Every structure is written in C-alpha cells, then in structure tokens.
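A short write-up of the structure that comes next.
One protein chain omitted, others in place.
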Amino acid sequence: MIDKGWLTVGGIGRWAIDTFLRLGFAARFLGLTLLNSGVCLRRPRLVVREVYFSGVLSLVIILVSGLFVGMVLGLQGYQTLKTYGSESALGVLVALSLLRELGPVITALLFASRAGSAVTAEIGLMKATEQLRAMEMMAVDPIARVVAPRFWAGVISTPLLTAMFTAMGIYGGYLVGVVLLGVDEGSFWSQMQNSVDFREDVVNGLLKSLAFGFAISWIAVFEGYDAPPTAEGVSGATTRTVVTSALTILFLDYILTSLMFRGL
Amino acid sequence: MSPDNFVEISGLQFGYGRRSILKGLDLRVPRGQVVSIMGGSGCGKTTLLRLIGGALRPSQGSVVVDGESVGALGRDGLYRLRRKMGMLFQFGALFTDLSVFDNVAFPMRERTALPEPIVRDLVLMKLHAVGLRGAAKLMPAELSGGMARRVALARAVALDPELIMYDEPFTGLDPISLAVISNLIRTLNDALGATSIVVTHDVRESMKILDYCYLMAEGQIVAQGTPAEMLASDKPYARQFFRGEIDGAVPFHYPGADYRTELRLGNRDR
Partner (left out) sequence: MERSSLDVWVGIFVVGGMVALLILALKVGNAGDLLRAGPTYTLTASFENIGGLKPKAPVRSAGVVVGRVVTIDYDPETFNAVVTLSIAKRFDRFPKDTFASIYTSGLLGEQYVGLAPGGDEKVLANGDRISKTQKAVVLEDLIGQFMTSRAGEPAAK
C-alpha cells in the first residue's frame, strides 16, 4: 500500500501511458471542438461575448506592457547603437524586435496568464458544479455551446492584441528614442520603413501570433474540460494552463522562427 | 414491455473500470407516478440516473425509456429522447453567468425556435409556478440554496418534460424550503401529467409525496413497495434504513483486521 514513488520502471511506464492518453484525448477534443464550431457562425453573439471576456478585458495589460517593452527597447537599443554611432537605426531595431519576436511572444504569454487561465477556471468550475452535465441533459452539447465560442474567441483575440501591443511598443520606442534621447525623427521612421518588409516581418509576426492563439485556446479549453471536478482539480488545471501554454509558446516560437526566417 | 411503464430497467449492470457499481438491477416506473429510489450514500443511485439519461451506457442489461432502449441510441436519438426529460441536479447546477430569467429561458432558446415574447411569457409562467417570478432579474449567486433549487426546478420543467428526474433534491435545505420543494415535486408531476423519479436518502420528506419506493444497496434493489409497506418492512436492511439504526445489516465498523489483534493487546513485545 505504500506509494513506491514514480521513479520506478512501473511508475515511468504509467506516467508515459497517462501522458499519451491525455495527448490523445486532447487531440480528439480539438477535433470535436472544430467539428462543433458551426454554432459560432450561426450565432456570432456567443463568440462576441467571449471576445469581450478574453480580448477586451486583456486590453489594458497588453497596451501598458507594450508601451513599457517598447520604451525599454528604445533605451537599451540607443545605448548599444550609440557606441557604433548608428543611433539612426534605432527605429529598425525597435520595430524588427517587436514585429518578429517580442510582440507575438509577450502578448501570447500575457494572454495565456490573463485570459487562458480564466477560461480554464470557468470551464472547470462549470464542470465541477455540474453545469456542463445539466446542459447535456437539456440536449445542448457543451462543446458547441461552451467550448467552441471560447476557443474561437481566443484565436481571434490574440492577433488583434499582438498588433496593438506591437504598435504601442513602437510608439514607446519612438517616445524614448526621438522625444527623450533626441534621435532624428526622419531617420527613425524612414530607416524603419526601408528595412521592415510587410510580408516578411508584419505578416509573419501575425501568423506567429495566430499559431500561439490557437495553441493557448486549445490548452485552456482542454484543461478546463479535463479538470477533476473539485476545487484542487480546477486550481491545478489553471496552473497547468499557464505553464503548458508558456512552454508551448516558446517551443512553437523557435520552430516557426526557424521556418519563417530561414533565408535571413 | 408494458406501455404503462415509462421507464423499465432489467438486469442492469454497470461499473467504472473494474469497480462494479450496479449488479443486476430491475426497476419499473409507471406513467404518472412519483417513484423514489433510496439507499445509502454511494450505493449507485446517481449512476442509475445518469444511465437513464443516457450519459452512461450499461455494460449489460437494458434501460428502456418511453419504448426506446437508451443504450442503443446514437447521439441524435439520445438528444431527441432527452427533450422528453428534465433533470434537477443535486445543487441546482444553475448557469452562474446567466440571470434567473435566462437560466429558465436557456432550454427554450437552445432547443426551440419560439419567438422572444413567447419565451418571456413562458419563463414567467414557470417562475410563477415555483413562486420566484419576482426574482427573475437576480443572478444565481444572489439566491439562497432553496431558491436556487426552485429556479433549477423551473428550468428542468421549462420544456414540459414527460419524465422529471431529481438527484438528491432535499440535500442541505432548511425545513421550509424542504417542504416547498417536496410539495412542488408532487404538484408539478400531477399538473404536467409527467412521471417523476426522485433519488434521495431523505426518508421523512420523501415518504409524504411518493407513490412507490425502491430501496437500493450495493447495486441491487433490496426492497420495494408503497411507503406504508416499506415502513412496516421487516427485511433487515430496510428496517435499519427506515429507522436510522446505527448497527445492523450495514455494520458500524468498516471491515478491517480484528480490533484486539491490531492493537496487539495481550502480546506486546515489551
């Protein structure tokens, strides 16, 4: 009866089986969610409501973080570029770092901890208080009615938030670089425009954020739906959403970067 | 199967993994009656309700509801059958993000194409029936336990079901709410011409409204009869259950090693 710990052959085997079981269920769950997404098109109000809770309520933290990240970039970039006498390239540095990496990644991390965890907790609590079961007994599919709108709201919100974060960050870099430290305004913008390519940088950054939004939403709704229906179960699932999302975002970022910017 | 029975269960077996919960259960619920399923905690009553609702599938035996075998139905068939059912969950299971009004309107808006003014009138009628028309604008968090249970009841009967199932409707209620709920179970059943299954372990309250009673223990029916017959029953488990005796067919002590041996009385090492 004594717990042998999991560092035994049997323990590792059981852990592996559990992991694959969960992964398999997660994949099947994603399939079910996508199959039952028709409701979101027929009743867009369901999605609009969730975009409010996921996207609009994340707006303040995203805009403020974007501004400060951009300001820090402006400050650090200026110090480094000054040693080479090329402060005029500050605009390029700020814009490219934000568009390609910092914008999508930081927005996704913030979104996972602000909105992803909330979605997990909400679905987990609905499960714990039998609301999902009640819905099923009313012949309403909880995956179509509860899960799919939250999933798509996340997928829609992330790129929009990323665009706002990045725009805010570039403005922050402008504020510090041009207004505060006196970099020439003309060269700040013109060098930026010459070096930033719409398809290569702007579109790729948005594609990244779309992939992150998809991953976060998937993890968040799955963890909520799969949470044990107890208080500890829901709080554990919420933590797992944030941790798993963060790791997935960083891993995906590496993969996508190596695919997208191979030629550079 | 007799057309007089709305629910007919025979030889039902079910288990989670290797743990078997129901071991060959037979049960009949005649149309129009309020039938209760009683038994100690963890004897499989809630599982039985979920099998009738089609949320679980029997491993053996059959569950027939209104002439259809629940275990054999596909998703669409199941959803069609569930439109004839209403269920009251143990703690109400109200949607916490919707108001009382929207909770009751939920099944109508999701399952029917009724225009909004008719939905509004119907919801107010249902809420009036449970005495909470004035609370339509409140959120579930603002309700007391008894009120939440009544709202959930209004929601369960929103689409005028033919079968209403109650999962522990009396748990955690004060005496007034208790009387209100048990009275509602009876009056709603008769007013809607429905059939009701009440899963409970509350003997005193349920005996007042029942037509027939099944007593479950360890996944089987151990006694059945009208309330009067049950109270007079001399089967050991039934006697212990209905009189609330501490020791009897169900022992006070969980099975374990012999008490004296475990304490090592008499043959201590030192």
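Going by the order they are written in, the chains are A and B; count residues from 1 in each one.
Quick note on the criterion: a residue touches a chain if its C-beta (ideal position, glycine included) is under 8 Å from a C-beta of that chain, and two chains touch if they have at least 3 such contacts.
Computed from a prediction, not measured in an experiment: that's the story for all the values here.
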| item | value |
| --- | --- |
| Partner chains on view for the chain not depicted | A |
| Residue of A:147, A:178, A:192 or A:211 in touch with the missing chain, whole complex considered | A:192 |
| Candidates A:72, A:167 or A:260 - the one touching the absent chain | A:167 |
| Contact residue for the chain not shown (choose from A:12, A:35 or A:48) | A:48 |
| Chain A residues touching the omitted chain (full complex) | 48-49, 51-52, 55-56, 59, 86, 95, 99, 157, 159-161, 163-164, 166-168, 170, 189, 192-198, 201-202, 206 |
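Following the convention adopted for this analysis, only the chains that are shown with their structure count from here on.
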| item | value |
| --- | --- |
| Distance between the centres, which are taken as Cα means, of chain B and chain A, whole angstrom | 43 |
| Of all residues in chain B, those that touch chain A in their complex | 53, 55, 78-80, 82-83, 85-87, 89-91, 93-97, 106-107, 110-111, 152 |
| Footprint of chain B on chain A - complex, ascending | 122, 125-126, 129-131, 133-134, 136-141, 145 |
